[in-house]
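Every protein chain but one is kept in place in this view of the complex.
Every chain is named by a letter (A and B) in the order it is written, and numbering of its residues begins at 1.
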Amino acid sequence: MHIDLKREVTRSTSGRFGIGLFSLILAMALFAPLLAGYDPLAQSEVSLHAPSWGHLLGTNHVGQDIWSQLVYGARTSLLVGLSVAAVSTTLSAILGAASALIGGLFDRIMMRIVDAFIVIPILVVLVLLAAYLQPSVWVLIIMLSLLGWQGGARTVRAQALSLKERMHVSAARCFGASRWYLIRRHIVPELSPILVVGFIYSMRRAIFLEAGLAFIGISDPSTVSWGMMMKEAMDFSYLNAWTWWMIPAGVALSLTIIAITFIGHSMEPAMDPRLREVVEGEALA
Amino acid sequence: MLKLVDLRVNYGQDQVLNVNYLEVAAGESLAIIGESGAGKTTLGLSVMRLVEGQVRGQIYLDGQELLSLPEASMRDIRGRRISMAFQNANNALNPVHSVLSQVMESPLAHGLGGKSEARERAGHFLTRCGLSPDKFNAYPHELSGGEQQRVLIALALVNEPELIILDEPVSSLDAASRAEIIELLQNIKGSSSMIIVTHDISAAAHLADRVGTLYAGRIMELGTTMEVLSNPRHPYSRALLRSYPNMTTVKDLQGIKGRMIRPIPGCPFHPRCTQAIDICTREVPDLAITNGRCLACHRGGIVSLLETRNLSKSFGTIKAVDSVSLSIKGGETLALVGQSGSGKTTLAKLIVGLVEADEGDVYIEGDRVINRSKDFYRQAQMVSQNPGEALSHRLSVQELVMEPLNIQGIGTNEERRRKVAKVLGEVELSARTDFLDAYPHHLSGGELQRVAIARALVLEPKLLIADEPTSFLDPSIQAKILKLLLNLQEQRGLSMLFITHDIAMARKVSDRIAVMLGGSIVEEGPANQIITAPQHPYTESLVNTASHLHLWGGGDRLHHVHPH
Partner (left out) sequence: MQRLGSGRRVLGTKNVTIYIVALIIIIALNFLLPRLMPGDPLMAIYGDEALVQMSPQLEAELVQRFSLDQSLWHQFGAYIGGLFTGDLGHSYYYNAPVFDVILGRLPWTLLLVGLSMVLSTLIGIVLGIESGWRRGSRTDRALLGGLMSLNGFPDFFIGMVLLLVFGVTLGLLPLSGAVTPYSGLSGGALVLDVLKHLILPLAALTLAHVAAAYLLTRNTMITVLKEPFMLTAKAKGLFPRVLKYRHAGRNSMLPVLTMTGIWVGTLITGTIFIEIIFSYPGLGYLMYEALLFRDYAVIQGVLLLVATIVLAVNFLVDLSYTKVDPRVRYAH
C-alpha cells in the first residue's frame, strides 16, 4: 500500500485548514519577541487594565501584559509539544521495532510494560511526580515523553512484525541483504507514515497536558503558559477581566489543538483506505 | 414471470450493463455465465434495485414494473417476492448476530408471523438447507464456508419467494461442499424461479434450464443449456467454453486473444472476435433469433466456412472417396482420422482442387465453388506432410514465403516483404536476413514445416487443410507445431481440416472428429464424444489401439477390429 501523507494532507480541506492554522500559531511562537511589546513576566503597576493601545489585551493582576504572555505562551506550548512528540516517537520507534525484531522474552516483557503504562491514567502519575519534583519545562518534557511513548510502540511493533514477514523483505534477504540494509531500505520507510501520525497525536496530547498541569498549578511558574494564564484568570472570574484575559488564552490553546486534530484527521484515509471518500462512478460488481 | 426490457445500468460515464430483453418463466432456472467485469453481479443486483448507479429501462415482475416503484414498495418485494443469495465471501453474514436470528429477521420484517413462527420457519429452512440444529445459534465465523453458504441460501428461501437470484453460489467452496450445494439447489429448483449468476460453467450446466452468456454487459447468446453448452453458436460462447478446464473437453485449452476493453463502438466483443467484419466495429448487434438460436452477432453467430456435399472420386474401380459430406465452421478444427488408403488425402485434394471430383460440390462460406479462382486460394490453403518435397529447394525462405503474394499480385514489393516478415513472426521464425536468405537444405524439419505453414498463411486464408503435418517430425518438434496451430486458431480464428491417422493426436487439437474408412465417413461428432463413447466398431478399435500410457491396473488388452 503506497502511502503518501504529504499528498493526503495537502489534498484534503481539513488538512489544509489544519496546516494553515498551525502555521499561524507557529509564526506567533517564532516571532514572539517581535510581536510582544513587553517582557511577559515583567510586572507593573498597571494591573487589571482593559485592552488599550498600549496593551492589546490588557494587563493581568500583577500588571503583566496579556498579549505578550499570549505570544510567549505559544512558544511554551509548541516547544513542549514538538519536543515531547519527537522524543516519544523516537522511543516508540526504537523500542517498538526492537521488540518486533528481537522477539522472544524481550518482546513479551516489553509488551507487558507497554500495556501496563497504557492503562495508567497519566495525569495521576504526572501530578504525583510534579508535586514532589517541581519540574522545569525540560523535566516536564522528559516526564511527558517517558509516559507517552507506549501507545506508539504498540503500533510500530505490529507494523514491524508484519513487515518482517512481507515478501519484499524476504526477497531482499534471499539476495543476501544485511539486517541494517533491510532496516534502512525496507522497514523504516514503511514505518514513516505510522510514526508521522503518532507524532501528530503525541504533540496534541503533550500540549493539552502541559496546559492542564499549568492550570492545576504544578508547573514551573517562571515559564509563560496558556494554562497558567487561564488559572490566574479564573481566580478573578468575578471581574469582567476574564473576557480579555482567559478567553484569548483558552482560544489560542484550543485553536492549536484543533489545528493538530484536523491535520491528524486528514491523514486517516491514508492509513485506512476504507475511509476514503467514494469517487463518483465507482463500480460495485 | 420476470421480464427485463432495455435494462441499462451506468456508473457515471461507464455503461456496465445493457440487456435488450431477458425473460424468466415461472419455475424456470436461468444461468448467466460471464467472466469478471462482465456485469453479472450488476444484473442480479439491479433486479433487486440494490445497484448504485443510474438504472434505466423496465423490469417487470408478473406484469408489475419495478423500477418506477417507490422505495417502500420495493422494500416489500425485496426478500419477499424476489430474494438474493449472495456469494459467501468474507463477511456476507453479520458477525455479531447468530445465524438463526439473521434468517428469522426476514419473515419478521415482512410480517409473516410473530417471533415464534419466524423462528420455526427459519429453523425449517435452515434444516432443509442442510444445517444441523445445534448450529442454529452459532455465529457466522463459527461455521465453515459450506455452512455459511447454506445459511445464505436459507436466507433467500425463507419467505418462499417467486424468484431467487443466486450470485456465485458455489464459487468459494471446496469440492465436497460444492457438490452438496449443487444438490441442494437442484432440489429447490422448480418451486421458485432461479437466476444463477456465475462463471462456473459446470455449475450452470447442472442447475439451469436455460443459459445466457454475458460479455461486457451485453448478452451474447441465450438458449437452452443443452444447446448453448454443447453446441455454442456465438464466437464468445464457444471461446469461453474452450477456455474452461473441465473433465469432459479433450481439446487443449485455448484462450481468447486480447482482453476486455470498454467502452468501444460497435459490438463489444469485436476486438477479440476472429470473424469480425466492418459492420461489427460500428454497430452494436441486437439480441435476435437467428436460425433458431438467440444471438447478438451481425454475422448470425459462428459462420459456416466449408461444406462438402456428396463428394465422390474413383480411380478406376476403387472408390477413393465415397459420397463424403462434411462441414467446418469458422474458427473450428475438424480432424479427419483414418488409416492410410482410407481416402483422406484424396479428399483433401478434392477440396483444394488438385483432383477433379466425379460427383458432389464444395461450398465456401455458403457459396458453391465452381472453379478454383485466385479468390478461392485466398480462402483455403493446404500444408502437406513432407515439407521437404513441398518446398522448392531452389528458392530461399524469403522467396518461398513471398511466392504466393507474387502469384496473386498482392501489394508492392515493400508490402510483400513486410507481410513475409510478419507471417514468419507468427510461426515463430526469425525474420532476419540470414534466415530469409537460407535455403531449405539449411533448415531442420521443424523449421521447414513452419516455413510451409507460413507460406500457406501469407495469403491470410480462413481455412487451412493440414495433411499429416507432423508425421515427418520428431515428437518434441511435433508438439510445438501442434501448439503453433492451436495458437494460430486462437489469434486468427483459423479453421482447420486436420488430417491424421493418429486419433490420440487428433484428440488434442480438434473440436470435432470424423472417422474415415474405405472412402466414407463412418462416424462424426464432437471430439469428446467420439473419444469417450465411440459408436462405430472401427472408431472403437481406433480408440483402443491408440497410444496409452496406462501403466497401472490390469493388463491392457487391445481390441483390434480388422477393417474390411
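Here is the rule we go by: contacts are C-beta pairs under 8 Å (C-beta built on N, C-alpha and C of every residue); 3 or more make two chains touch, one makes a residue touch a chain.
What you are looking at is a predicted structure, and each value in this text was computed from that prediction instead of being measured.
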Option touching the unshown chain, where A:27, A:171 or A:275 are the choices: A:275
Sole residue of B:152, B:405 or B:429 that reaches the chain not shown, by the stated touch rule: B:152
Of B:56, B:97 or B:282, the residue touching the omitted chain is B:97
Against the chain that's been left off, what residues of chain A make contact? List them. 14, 112-113, 115-125, 127-129, 131-132, 151, 155, 208, 211-212, 215-218, 227, 230, 234, 237-238, 242, 246-247, 250, 253-262, 265, 268, 272, 274-275, 277-278
In the complete complex, which positions of chain B touch the hidden chain? 48, 50, 74-80, 83-84, 86, 89-97, 105-106, 109-110, 139, 141-142, 152, 155
